[in-house]
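Reviewing the structure listed below.
Note that one protein chain is taken out, while the other chains of the complex remain in position.
Order as written gives the chain letters A and B; numbering starts at 1 within each chain.
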Amino acid sequence: MLVFTLRRLSLFIFTMLLLTLVSFSVNFLFPGDSIINLTGAINATPNQLIGLNEAYQTNRNIFWQYIAYLGHIINGEFGLSMASQSDIATEVVKMLPATIELSLVALLIAMLIGIPLGFIAAIKHGKFTDSLILSVSMFGYSIPVFWLGLLAILTFSINLGWFPSAGQISLLFEIKLVTGIQFIDILLSDSPYKWQAFSDATAHIILPACVIALAPATIFIRLARTSMIEVLGTSYIRAASAKGLSFRQIIFRHAIRNALIQIIRHVGLQFANLVTIAMVTEVIFSWPGIGRWLIESIYQRDYTAIESGLLVLSCFIFIVHILTDFIYAALNPLARGNKYGA
Amino acid sequence: MARDKIYLEEIFPSPFMQLWQVFRKTPVAMLGGSCFVFLIVLAIFGPILAPYSPIEGQLDMLLLPPAWNNDGNVSYLLGTDELGRDMLSRLMYGTSLTFGLSFIVVIISLIIGVVIGSLSALTTGLKSSFLNHFLDVVLSIPSLLLAIIIVAILGPGIANTVWAVVLVLIPQFIHITRYAVKEESRKDYVLASKLDGASPFRILYYSIFPNITDRIMGQATLAQSAAILDIATLGFLGLGAQIPLPEWGATLANGLDLFYIAPWTVYLPGLAILFAVVATNLVGEGIRHALKVRKDR
Partner (left out) sequence: MNLLDIRNLSIELISDDKNIRAVDKVSLSMKEGEVRGLVGESGSGKSLLAQALVGVLNDKWHVHADRFHWRGIDLLRLSIEERKAVLSRDIAMIFQEPMACLDPTTSIGEQLIEAIDSSQLSGFFWQKHQQRQLAAIRLLHKVGIKDHKTCLKSYPHQLTEAFCQRVMIAMALARRPILLIADEPTAAMEITNEGQIFRLLASLNQLKNMAILLISHDIENITSWTNTITVMYSGQFVEAGTTSQIFSNPLHPYTRALVDSSPSANLHLPAKSRLKALPGSIPILQHLPIGCRLGPRCPRAHRACVVAPSVTNFHGHEVSCHFPLTSLKKPRSKAIKEVC
């Protein structure tokens, strides 16, 4: 297990370095002066400019510039946003938790709906239920997410009035910003309207989370179905049936555990997909997350923000990927071997 | 006396014919296939067949609802938008943009990806491990994010969107080609060719490629549906096709401001995207299903 951890850690560090390299080189590809792209100080006086140049080592060759950049990143200095001239690091810290909250809730919904449906489709393989679930999942997979978001707003917010259509929580509630994750903040705050705030936040998160969750849910359906069909065809299920276990016992005690193990390793990949969809959905639902901020920075050509946003988002996605790798290895002792051979 | 055939002659169809036979028997796949062909025809001939120009509007026919509505006009079958442009013509032109471009994108990235992938599959050792890690990193960044970044660097515009999506799809093809080539080269028939003295390129071209083509085709349909959605999303976000190009995502974004008074300007492009993606996915499902049936035989 130790060797596995070390190997994963080394992969993580390698990937982080690669990402910072990409983000650093993107600097030079953006139009404009690279030092300004790096720091975002568009209104700097010449003196300040000299100081910045010194800090980022622009007079030396590329390698040292990269080291200097790396140093600044590790210190947490991402520079200033070119559009708003506010410190990027603080903005990111404010907005990343909102995205995390939305993505995690969406992931949960996708897994809770997708995996059981996939299992049911596999158990009723070849029958009508199976075809029905597969066709519905194909449609869910093909709908463009922005269109779905708009339709959802039209039907549920405007025509039916069940859910609000924008924002994270109604502006009437003043919840102190502690972690950035709304639900935890509500529970931690001492406002007298705690439970109303909680239900209001829930109402705000349901619609965007469901819109985001649809495409990954269909992929989970497909994954769960393939995995369960494979498990149901193995020898040990046949031996268990010969042993005298009832069908229900077989499914719940043996099949589900083995099928889930195969699915977990894909959760990491799906999460990346999910975060991308979340970015577009944040724009539609005006959710104060990092995706919307990133897209707005792109409109405004705010290169510093784009760079930092890319770095932070990719870092977040990769951490989740590694975590799921760990969980998979913990559950399945056979998977701790070498991932990449020759 | 001439003897009639006593024994039934066993015809063994080639792998592609087997694939096509199974594909033909699945009605849903054939439906998807015919829609796909219809879209390709529309993409090529759309500009000729469209009744009106997608760019110039008739100023006296603003915001007409579709023809089945009471206020609609039959000569503007799907209604018009806020500048008087006919929705049907816009959608038809848009087919050649969104669908046609996605097709071209897939072909370009397929060629480049397969070449790089198969060449890299021949390497082993440290280079291979490094490439594996690199691909893992690139594949873990979501495709849309990468496309957005590339467009941010190159600037908005439909040509840049095409390049961005090509660059994003190439790693997927590299990955699947590498995986498929490595899997096939473990099999004994490749060993037989190697023992015969064939050079690696010859093995690749004559032995391995014919056997992985179907897997690559399956991936190509997946890539195409992703490409359609990516091009449309970039168009929607304003980073792709610029005004007044009638790309489906951009048309949808256009109709956003008038959502409540003219909802058809939002419904129709969305339905077009849905139709194209469903057709592509049905074809892809058909190919994958036929592959599985052929393998089980």
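The rule is simple: a contact is a pair of C-beta atoms (placed from the backbone, for glycine too) under 8 Å apart; a residue touches a chain by one contact, two chains touch by 3 or more.
Worth saying up front: this structure is predicted, and the values here are computed from it rather than measured.
S.K.: List the neighbours, among the chains on screen, of the chain that has been left out.
M.R.: Taken over the complete structure, the missing chain's partners among displayed chains are A.
S.K.: One chain isn't shown here. Among A:152, A:240, A:306 or A:329, which residue touches it?
M.R.: Answering carefully, the residue with contact to the hidden chain is A:240.
S.K.: Using the touch rule from the top, list residues of chain A that touch the missing partner.
M.R.: 234-236, 238-245, 249, 253-254, 257-258, 261, 331-334
What we mean here is this: only the chains that are shown with their structure count from here on.
S.K.: Using CA atom averages as chain centres, what separation in Å is found between chain A and chain B?
M.R.: About 25 Å, centre to centre.
S.K.: Using the touch definition from the top, list the residues of chain B that touch chain A in their complex.
M.R.: For this pair, the touching residues of chain B are 124-125, 128-129, 132-134, 136-137, 139-145, 148-149, 151-153, 225, 229, 232-233, 236-239, 249, 252, 256, 259-260, 263, 266, 269-270, 273-274, 277-278, 281-282, 285.
S.K.: Which residues, counting only chain A, touch chain B once they are in their complex?
M.R.: So the residues of chain A in touch with chain B come to 11, 14-15, 18-19, 26, 29-30, 138-139, 141-147, 150-151, 154, 158, 268-269, 272-273, 275-277, 279-280, 283, 294-295, 298-299, 301, 303, 306, 310, 313-314, 317-318, 321, 340, 342.
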